[in-house]
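Got a structure for you, written out below as structure tokens; questions coming shortly.
For this view, one protein chain was removed and the others were kept in their places.
The letters A and B name the chains in turn, as written, and every chain counts its residues from 1.
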Amino acid sequence: MRHSGEIAFAGKQLSGAGPDKAARSGIAHVPEGRGLFAELSVWENLRMGAYVRGERRTIRQEAPRVFEYFPWMERRRNQQAGTLSGGEQQMLALARALVARPRLLMLDEPSLGLAPTVVQEIFRIVRELNAEDGLTVLVVEQNANVALDAASRAYVLEVGQVAVGGDSAELRKHEGVRKSYLGY
Amino acid sequence: MPLAFIWSDFAQQVTSGLAAGAIYASLALALVLIYQTTNVVNFAQGEMATFTTFIAWMFMDHGMPYWPAFVLTLLIAFAGGVGVERVLIRPIEHRPEIVIVIMTIGLLIALNGLTGWIWGPEVKAFDSPFPNRSVIVGNVAISVRDIGTFCVCLGVVVLLWLFFRFTTLGLAMRAVAFNPDASRLMGVRVGWMLALGWGFAAVLGAIAGMMAAPTVFLDPDMMIVVLIYAFAAAVLGGIDSPIGAVVGGLLLGVVINLLGAYVNFVGNELRLPTALAVLLLVLVIRPTGLFGRRVVRRV
Partner (left out) sequence: MTRRWVARALTALVLAGAVVLIAFLPRVTSEFRLGEFTYVAIYFIALLGLNILTGYNGQISLGHAAFMAVGGYTAAVLILGQEGFKLLGQQPSDIIPKHGMTPIWTIPVAGVVTGVIGYLFGLPALRLAGVSLALATFAVAVSMPSIAKRFEHLTGGGGGLSLPLPKAPFGWDISPPHWLYYEAWGAAGILFVVAWLLVRGRVGRAWRSIRDGEVAAVSSGVSPAVYKTLAFGISSAYAGVAGALFAIQNAYINPDTFPLTLSILLLASAVIGGLSSLSGVIVGALVLEFLPIYAQDPPVLDVSFAKQAAPVVFGVVLMLIVYLMPGGAAGLLRRLTRPIVAAVSRRS
């Protein structure tokens, strides 16, 4: 498989860098399947989120904010992450990413395996983070409806190429997008 | 009268079994530490321990007092463990496990030969920091050396536990053991965490070696049998469970001592085969070991 081009973030070259280097550059990646430490507790997962910025001090500063968004995490901080429900796990993965105060948050298939109400809730929180904190969010999503509602810009990828791209409100009206992804 | 006599004899066997078991537990924990992070069984763990014990002997032979030599050896062992991981294991870490295992077997062969080459095959005496007396508790005579060995080994195990439980680095190492890919996303330099794991394992091995040497005497093959007992303990406890390694080690130490003392058939020579038979029996009944989570078989 050949590849070309480059990846740059905030002026820095990231082509070929490992995921840990990307994390240290201020990118938080919530992978498909959440990537939680199932055997560790909720609190320990959050602590790991703070690792990249110096765990001890960061977690003390950021925990209150996280608990504001997700109050249940404070009550159940010692629960093993693997025993949480699907929606709770996604929220924990999100919270863990936020603890590092990233400049860019990447969410890979956040709606996978979740009930519609849960998905709505998660995207509501993401929109709030984007609006209030100015956090840049990049979402890879199969659920076009929810994604187009939340995002300001969207791109449709086909076989590794950008097929359509632009303002999401306009994309909603695009015929190809409507037929293939929105079902009408 | 006979009952009291038997009881004190039994208690003595148990306490010396616990001391031996503490040594097995240390080495078993080293094996599990490496297995948990690198998914590799380090066959050279015993020889690394022997090599570092010889280094300690060399220091003391040149006049260094015991505890400074002890600490210095631990530092060297740590550096050695990190070095082995970075230099030997890292370049092949993506290859199948059997390949890495064979690499450790190569290290085993080479280190065993090197130890003999540098220091010669003759058996050497190794000092113990604990006096060779016994303390009378009740009417049981317990060797001070056994108490000391038990305390040192388990003390280090407790220290390690505290480290993993309460420090950032310890948390990161645990995270790497559970999910290296997610750890990378958190900014953890996974490679160095693995190296640290090998460093700690080497330290545990060095302690096991230095505690064993006064009793079994120091020669290049000293740790081969201990390694097997440590393996057995690790597998018995569950190859991916640190608690299992410690419990397994202590249990094995006690059981073997009791079998050796009370079962005539076993006597002194058949201890190892008997331990093996017991281990195989446990594995057939419960393949994941006492505390193990994953099935050892990778499907």
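Side notes on the structure shown:
Basically, a contact is a pair of C-beta atoms (placed from the backbone, for glycine too) under 8 Å apart; a residue touches a chain by one contact, two chains touch by 3 or more.
On a predicted model such as this, the values are computed, not experimentally measured, just so you know.
Within the full complex, the chain left out of the display is in contact with B.
Contact with the chain that does not appear here is found for just one residue of B:Ile243, B:Leu272 or B:Leu290, B:Leu272.
Only one of the listed residues, B:Ser26, B:Asn112, B:Thr149 or B:Ser183, touches the absent chain: B:Asn112.
Interface residues of subunit B with the unshown chain, by the touch rule above, are 35, 41, 43, 88, 91-92, 95, 97-99, 101-103, 105-114, 116-117, 121, 224-225, 228, 231-232, 235, 239, 269-270, 272-273, 275-276, 279-280, 283-284, 287, 296-299.
Going forward, only the chains that are shown with their structure count from here on.
The centroid of the Cα atoms in subunit A and the matching centroid in subunit B are 43 Å apart. Of all residues in subunit A, those touching subunit B in their complex are 18-20, 23-24, 28-29, 31, 35-40, 44, 47-49, 51-52, 55-56, 96, 100.
Residue ranges of subunit B in contact with subunit A, taken from their complex: 168, 171-172, 174-175, 178-179, 181-190.
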